[in-house]
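All protein chains but one are shown in place.
And now, chain A:
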Amino acid sequence: MMDESAELAVSITQIVQRLKGTHLHSQLEKQAKECLHKPEIKLDTLKDDVRRLLKASGITCLLLPPGHPRAPPEHTKEPLEYMRKAQVNWEKRILKSLNSMCTELGIPLAWKRPVPEQKELANKWNEMGTDEPDLSKFRPVYAPKDFLEVLVGLRNPNNERSEDLTVRSHWGLIQVSLNVRDIPQMREMYPELGLTYGQLGIDDHTHVPPDLFESEHIHIGKKVVSEQDSAAAQQYSRQGCPTGLRAQLWSLILNTTNDPEDITHYEQLKARVINHDLLVDNLIYKDVKLTASNDDYYFVFEDYLYQVLLCFSRDTAVLEHFSYNSATPPKSCIQNKSGSEQCAMVYPPNGVIPFHGFSMYVAPLCFLYNEPSKLYRVFREMYIRYLFRLHSISSHPSGIVSLCLQFERLLQTHLPQLFYHLREIGAQPLRIAFKWIVRAFSGYLSTDQLLLLWDRILGYDSLEIVAVLAAAVFAFRAENLMEVTSLASAEAVLADLSTLKVMPLLQIFLFATSV
């Protein structure tokens, strides 16, 4: 069917575009040129021969532009107009907040560090955590609960909204009709989490003899790493990554390397940190001090977090991801003192304004990588593939809106009594679960469990599993939750997740719930 080859052509064009300028592209071209020098090929008729061959094999539309030719770029960022508008309004609020903080404190957004300060920072680079700057005047630009209010207020103007609460209506806070999967569909999507497959997180328990699953799994993992097979690593990760191989496997899946180029890039970013001070640096300091430094598992990594996040703010390569992110980077107009020159610049250079809890996206990775440049590369890749979707408004299946809706739908379908009870006592489940979802559970689960969860995020290339886990946690504590009579006591029941085992919860919820 020509449909398939048209899709194939589009994929090929996209891949060719991405390959331009890479080492692989020049190698391929070189190989092709060498082939053409073979005696069987006649140079004069080459063009026509190639054309004939392409036509005969059916790949005639190789030069289709990527994406639908008539879709404007904002459609690729986010197809639904009302969500684009909501994102724009939310961004305006964030900018207002940041601007008012600037004016109140009288601090510019960015300034060049004086030379003695640069020297001092360069010396203290590995122990920035020992600094105790006065951060009392700074406050986080926004917290997850502010973002939740925006999502709760999302409305589609074309949606029929009747006021009566019927069986068909949605009991939760999210009132948009996105397509989310239910349990039977997820059983087909996530078969490797099923009861008949071995899992790290279940079958590596001390009671279970390692010959049953664990030794074989580790053996396969070692082979995958030695073959440097990225697709195999992704498939493998669905059943969990052994602790000793996880760092290499994640790096394979995310296609990050630690070539001299990457190390040079990191050193350049470090130089930018030393040369210029940004206002967002203070936000980062404050966030790390408030969250990661207070966490029993992560406080030891405080210095690493500064080294990664300060560099991240200055990395303009991150700007590329805005072509598929519904968000738009904020701009600032800089003007020289005489007012004669003006230009618009993205601020911060990477376009991402950190919010309260942002440093928790980096913290779990510190357990895997101790070289700052490698840690940085893996974090950046995780951010531009997955984590950005947790704090921008979009209709993407892994976006925060879909995840929240899926959580609520799963709860309403499979635990209706619990959901109704919580609603009645004024404890909407999403108000409790939102902070887990926005951080992909970082800081709420114990680290080994969190890493098992993130294995599956990488393995299935989707954040959906985060929403499922949130529902599974409610299912697990359902009995206690049915007894509570207020939002505060519901939150108390769900305050401590550090003893939970993630994989059994997911497995029971997905494969042992009756549908």
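Heads up, the rule we're going with is that a residue touches a chain if its C-beta (ideal position, glycine included) is under 8 Å from a C-beta of that chain, and two chains touch if they have at least 3 such contacts; residues count from 1.
Going forward, contacts and distances are computed from a predicted model.
This complex has a chain not shown, and the name its UniProt record holds, of "glutathione transferase", "Oil body-associated protein 2A", "TRUB2 synthase" or "Nicolin 1", is "Nicolin 1".
Note on the undisplayed chain: of the listed residues A:H217, A:K270 or A:R314, the one touching it is A:R314.
Of the options A:Y297, A:F312, A:Y347 or A:W436, the residue whose C-beta touches the omitted chain is A:Y347. Screening A:K85, A:H276 or A:K289 against the full complex identifies A:H276 as the residue touching the chain left out. Although one chain is hidden here, its contacts on chain A can still be listed: residues 2-3, 6, 20-23, 25-27, 29-30, 33, 36-37, 43, 46-47, 50-51, 54, 60, 62-65, 68-71, 75, 79-81, 92, 95-96, 98-99, 102-103, 108-112, 156, 158-160, 176-180, 272, 276, 314, 330-338, 343-345, 347, 349, 395.
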